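For reference, the structure is listed below as structure tokens.
Missing here is one protein chain; the remaining ones are kept as they sit in the complex.
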Amino acid sequence: MGHLLQYILNGLSKGSIYALIALGLVVIYRGTAHLNFAQGEMALFATFGAWWINDHGVPLWISIALAAIFAFVGGGVIEFGLIRPAGKKSPFAVIVVTIGLFQAMNSLSGLLFENAGTGLPFGSLFPNKPDDFWRISGSTVWRYQNIGVLVTVLVITGLLFALFQKTKIGLAMRMVANNPDSAKLSGVSVSRILMLSWALSAAIGAVGGGLVAGVNTNVNLATMFGVFLLASAAATLGGLDSPLGAIVGGLSLGVVESLVQNYPKDWPASDYIGADTAVAVAFLIILVVLLVKPAGLFGSSRVERV
Amino acid sequence: MPTTRRAIRESSPLHWGIRTMGVAAIAFIAIYLASTAKPSTLGNITEACTLAIAAVGLNLLFGFNGQISIGHSTFAGLAAFTAGYTVNAWEWNPYVSLVVGLILCFLLGLALGLPALRLKGPYLALVTLAVAFVWPTIAAKFLDQKVKASTLKGTKLEPLSWTGLSVKGKDARLDKAIFLYWAAIVILVVSYVIVRNLRKSRIGRALVAVRDNETAAAVMGVNLKLTKTVTFGISAAIAGASGWITAARLATMDETTFTILSSIKYLLALFLGGAATLVGPIVGAFAYFFVDDYLKEHAPEWDWLPGPLSKGPVASFLLGVLVIAFVFVAPFGIVGFVKDQVRKVFVIAPRPLRPAPSTAEQAMPTTEEPRPADQGPETQGRVDT
Partner (left out) sequence: MSALLEVSGLVAGYGAVQVLQGLDLTVNEGEVAVILGANGAGKTTTMRAISGMINRSGTINFAGNDISHTPAHEIVALGIAQVPQGRGTFTDLSVEDNLRAGAYTRSGESAAGIDADMREWYDIFPRLHERRAQKAGSLSGGEQQMLAISRALMSKPRLLLCDEPSLGLAPIITQELFAILGRLNTERGLSILVVEQNANLAVQIAHSVFVLETGSIVASGTAEEIAGNDSVRKAYLGY
């Protein structure tokens, strides 16, 4: 029982990464009403990019920052060149494109970076040696790595909230998310805001990918599958159009995952439960929540007119 | 509107003639291949058929009923592992394991269809994504070491005696390949016929109505719950059949046999061929499989690709790009594209209505699918004028 706090602290770290990727999904969904299935794989590609830059001697945090900038540009290009033309055809077309992108970006990472399949070593932004932790009490420790990830995500989240609520561009994004026609009539260039939504989301994803790789000390082609799944679960749980929902959903799922992974060690049924059961548990939780609130905890349901 | 198009009346002798010739041609090719092709070629076609079966099942749910599923790999996995386990651990008849697998998948599909009733578009997609992700976990955990890798390999699946094929004789390998080839084709044809008959019936109209505008469909008397959940079940069962063939085909299976990537493959194959068309999934699956196969074999030979590139996943990259390109070049898939070209030359005109007797029920003319509203995959047909 004394381990509860420990498990929660561990869970918050992973959870904050889910929250970050979920936030990227929400930014796009709120702004464009599209779901970016390729979010994880785009982040993966950016992370490989960061690895490559780092491999050429650039300090890690600058590498990730540069990768985020390239991702920003790339995201805008993808929106302008692929998503928008597809969207003109139908929402279905956009689904197809993002699913195709999922596979294409994952494979592209495999093509451009040798040994991507087996994995490339990735450093951590925060001190990560075995004794780099803050002893809270007794046996409960909080690793600097975990604190660092959580703080990074909270800072980014704070910046995003400030962007949305306090700046003119943020207002424009909220206007477009709510009513694109009225936004146009108020002088907002909706196409620029759409590009910005994707660009921002891609940059967020790049940072998230960098954090994941740091936690795993490794980046490979399968790195983002589980993260994307849990991030999308978090976004679903919180409501696809709610940034707050993404944060709450992500952190909660991280903690739940940690608890499910660790507690049953003491239970007789422990043979059947393990690391990946957390996903199944998460899935069940989300299903239950969605049955009660089909649009997620904080999501808004739209009234349908026939 | 080009006035030089010929109109061929549906169900007219000419129409029947064309369709019969088509079927005959395919049957001829299938028989020819069975008697002359190498086991490896037969194996390839079997694999393509497997993908096609899954795509046909997925098309019923997604193309015709508008419910997206990225989790169909789980149904295939469930049936495959059911077959592997029951046959190897409990010595069941493999054909019985197929039926059991189908039933299990149907029930699981129904079960999934229930919560799906409350979920819209992206939420449903993400929940089914989770379903796909959960399967490998279950596969790894709930089947013990000895059995989880077991399949219907070798003598486990004996060809039906009347086929004259045997897995015990000196031609065992070829015989087994031929048998699997025909088994896959038969299952594919049966799945196709089931979906086609559903689509062309009153139920099919209800399916499409639900896809295009649920609320309007409900208001017009369609039982949404029943329609959507049963469709999910049938679609799952068909995907399960695909899994059974996989269990018959492979030497070993493990938790990586049926993953998210498989689900995505079904979707990409479906899009490539043309969702919401009857032959689209089949055409798409074959196209996907053989392009993939070709690229895997030949990409390493491409000298113009820089070193590491050719060793990487060129096939899956190009296929991903291909599907994206299709969205712009051939948005209704290969089948849609071909239909558009054919339409320039001739069209199938609907049967004219029979004159109405006083109050008796009129037969509804079977028209091609009307253009849907903004949701869901675009259908191919238009009401021909």
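Which chain is which? They are A and B, in the order written, and residues in each are numbered from 1.
Convention: a residue touches a chain if its C-beta (ideal position, glycine included) is under 8 Å from a C-beta of that chain, and two chains touch if they have at least 3 such contacts.
What you see is a predicted model, and the numbers here were worked out from it, not measured in a lab.
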What shown chains does the left-out chain touch? A
Missing-chain contact among A:116, A:175, A:219 or A:286 belongs to A:175
Footprint of the hidden chain on subunit A, which residues? 168, 171-172, 174-175, 177-179, 181-190, 300
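Definition applied: only the chains that are shown with their structure count from here on.
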Roughly how many whole angstrom separate the Cα centroids of subunit A and subunit B? 32
Note: in the complex, subunit A contacts subunit B through residues 29, 35, 37, 82, 85-86, 89-93, 95-97, 99-108, 110-114, 116-117, 225-226, 229, 232-233, 235-236, 240, 272, 274, 276-277, 279-280, 282-283, 286-287, 290-291, 294-296, 304, 306
Subunit A touches which residues of subunit B in the complex? 68, 115, 118-123, 125-127, 129-131, 133-134, 136-138, 140-142, 213, 215-216, 219, 260-261, 264, 267-268, 271, 275, 308-309, 311-314, 316-317, 319-321, 323-324, 326-328, 331, 374-378
